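Left out: one protein chain. Kept in place: all the others.
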Amino acid sequence: GISQDVKILKLAHGLDAKHPVHLSMVHFAERLEDYSDGEMRVKIYPSGQLGSERELIELIQIGSVDLTKVSASSLEPFIPKMRIFSTPYLFRSSDHLWAVLNGSIGEELMKAGEPYRIRGLGYYDAGSRSFYTTKRAVSSPKDLQGMKIRVMNSPSAVAMVKAMGGAPTPISWGELYTSLQQGVVDGAENNLPSFYLSKHYEVAKYLILDEHTSIPDVVITGTKTWDLLNDQQRKWVNKAMDDSVAFERKLWEKVSQESLAEVKTAGVTVFEADKSQFLESVRPIHEQIKSSDLGELYNKIREVH
Amino acid sequence: MDISVVILIASFIALLLLNVPIGVSIALSGFFALLFSLDFISTTTTMAQRMSAGVDSFALLAIPFFILSGFLMGQGGIAHRLIEFAKILVMRLPGGLAFVNILSCTLFGAISGSAVAATSAIGGFVIPEMEKDRYSREFSTAVTVTASTTGMLIPPSNILIVYSLASGGVSIAALFLAGYLPGILVALCLMIASGIYAKIKGFGVPTQKQSGQVMKKTLDALPSLFLVFLVIGGIVSGYFTPTEAGAIAVLYSFVLSTFIYKEVKFEELTQVLNKSVCTTAIVMLLIAASSAMSWVLSYENIPQSISDYFLSFSNNPIIVLLMINILLLMVGTFLDMTPAVLIFTPIFLPIVEALGISPIHFGIIMILNLSIGLCTPPVGSVLFVGCSIGKTSLARVIPPLLPLYVAMFVALLIIICVPSLSTWLPSILID
Partner (left out) sequence: MTLTKVCNRIDYVLEVFTSFLMIGLVLDVTWQVVTRFFTSNPSSFTEELARFFLIWIAFLGAAHAYRKGAHLGLDYFVNKFSDNVKNRIVSLVLIFVTVFSTCILFVGGSCLAYLAWDLEQTSASLGLSISLVYLVIPMSGLLFVLFTAEFYKNYSNNI
């Protein structure tokens, strides 16, 4: 039996138990139990058992789930500022991305959730997203012309593929494998581990590493849960999360490399992209963002070195 | 066992016995159990969110669409012409129309990937036609319900994709190939059982000589046959997804029955729409409620504790496998398929892999077990749709279902004992 004093946090997320995110969550749970000397424990619900990312954010607001990991793009409908991450080629490099996330801007975005009962705890690496196609290879935006590309259900993703010349097509994630196979869409985009783990490489044989967006994952808790923790418990949670973030970034790098090697072995042709052409095609989006209410944030991010 | 488990199971059984609508029973028992873990407001809000999330899915649209097109086809003369044509092919067989039903459901379930869509699309017009040919309505419903689930195994199949993701690594292409032979085997077993049952009960009109009419009936059925061609061809060649095919089927059967055959009047259209709304809503309430209940089950960690309890009995591989099958059958009796696969695959797969069973083979076993669960009370979405479409009650449809359950069990046993039925095709076609 667990004694009454033990605080159990319920952590739910949408990925399966072999995914680097899950393993990093397990690491978080172990560290937290360590730091708190068993006073705090984490119960993890993987594989979307408790709902999709959008639904989990709501459950966090309601207070029936304590922690979750969601993509920053899933936070857009809740925290408008998070839209900034969907800007293609916003970051010059991975170093630039992490300089932003670990700096004052990252902090500011974490805090932006407070009015919406959401509290950010840490950023996980979610790599960069690239295109993969079924029928023919793509090496420049010109090749995307007329191609039906599955995108996430968000205006920014639609605008990006449109700007590049493709036909953005929203298809639900669950229907995507067969849609690629039957030819309802000609391609899709995602990060390397998802391309590998979703098995889409079985039907999409061309991958181009254009790395158009780098949308981080965010580990969040609800202010409802947070308010119930005492200072000591909050310190433990933060400390364990810092360990987990460091763990995740290393693991992600490793799994990305492995995924790339695996899909190559499975017969996928991988191209390096001439990113300057892709970047050129999305210039209008950057101009638009600059003149929108996100302009200030955009400029601040671009100034980080 | 935990208090919330006891509350959940006891209140569920009590509410069912009192004849509380099943959707309400499911939601309420989940609600009572969750009250032990959360405060009142969080519980009610979470339950409402889970119910709405349960029906918030694009793929579920296949259900209203194929219900609507099924009714339109029945009302508008499309169904009758298709059946007259099909009868030419199966005239000489006992239970011929039952075979037509099974073949149609298998084909439709295979292509659309949804057992509920198959039941509503095919059942909506075949059941009344079978009744005209002196088959009992209950038997026709039972045949439709069971045959519709074979499409879960025959690709493309969304549930096999869910399994692949939950197993964290089994190839979807291999699973798709693995499903063909077992799916066909289940359909064959159902045909044999229903042929025997129809013969004993004397269902079906004695065959007449119709040779002169063959040509006329075929020509007559051509526009209706084009609907089949449109739906299946459109999906296979990538013009639309199975879900979208539903909307296309509605439009085509609307135009055909209203403007070409002119067998549906405006007044009847409003009735057809209303019937479709009702049938859809009945099914959706059940799906909403059972997805809320399965959320509570996961939240309270009930699946894990029940399977731990069962599997603690023995280390003997055969007994463990037997236990897992019994558990899966029980799970299918209470849970809908997708949550069941998501929750139980990570629990069972490591155990069976240690026993030397391939994950591909186990995937097929698991899906078949859960398919049987789709047609068994108390919770079985396909069974419920069948009852609404066939205008019959649970109590009356059970007797003719029994021989068909037996057929499915026999198929399950064969598939468990002969792994190569599942693994042979993938092994020769994927290097």
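Here the chain labels run A and B in written order, and each chain numbers its own residues starting at 1.
Going forward, a residue touches a chain if its C-beta (ideal position, glycine included) is under 8 Å from a C-beta of that chain, and two chains touch if they have at least 3 such contacts.
Keep in mind it's a predicted model, so treat the numbers as computed, not measured.
Novice: The chain left out here touches which displayed chains?
Specialist: A, B
Novice: For the chain left out of this view, which of B:L89, B:L355 or B:A395 touches it?
Specialist: For the chain that is not drawn, the touching residue is B:A395.
Novice: Which candidate, B:S52, B:T218, B:Q304 or B:T333, sits in contact with the chain we can't see?
Specialist: Missing-chain contact among the listed residues: B:S52.
Novice: Touching the left-out chain: which of B:Q213, B:N274 or B:S305?
Specialist: Once the missing chain is taken into account, the touching residue is B:N274.
Novice: Go through chain A and note every residue touching the omitted chain.
Specialist: Residues of chain A in touch with the missing chain: 54, 58, 61-62, 76-78, 115-117, 146, 148, 151-155, 158, 162, 167-172, 184.
Novice: Footprint of the hidden chain on chain B, which residues?
Specialist: 15-25, 27-28, 31, 41, 43-49, 51-52, 55-58, 60-61, 64-65, 68, 239-240, 243-244, 246-248, 250-251, 270, 273-274, 276-278, 280-282, 284-286, 288, 377-378, 384, 387-388, 393-395
To be clear about the criterion, only the chains that are shown with their structure count from here on.
Novice: Would you tell me which residues of chain A are touching chain B in their complex?
Specialist: Residue positions touching the partner: 10, 16-19, 43, 45-52, 55, 58-59, 62-64, 171-172, 174-175, 177-179, 181-184, 197-199, 202-203.
Novice: Can you tell me which positions in chain B touch chain A when the two form their complex?
Specialist: On the chain B side, the touching residues are 38, 42-43, 45-46, 49-50, 53, 57-59, 113, 156, 158, 161-162, 164-166, 168-169, 171-173, 235-243, 295, 298-299, 301, 339, 342-343, 346.
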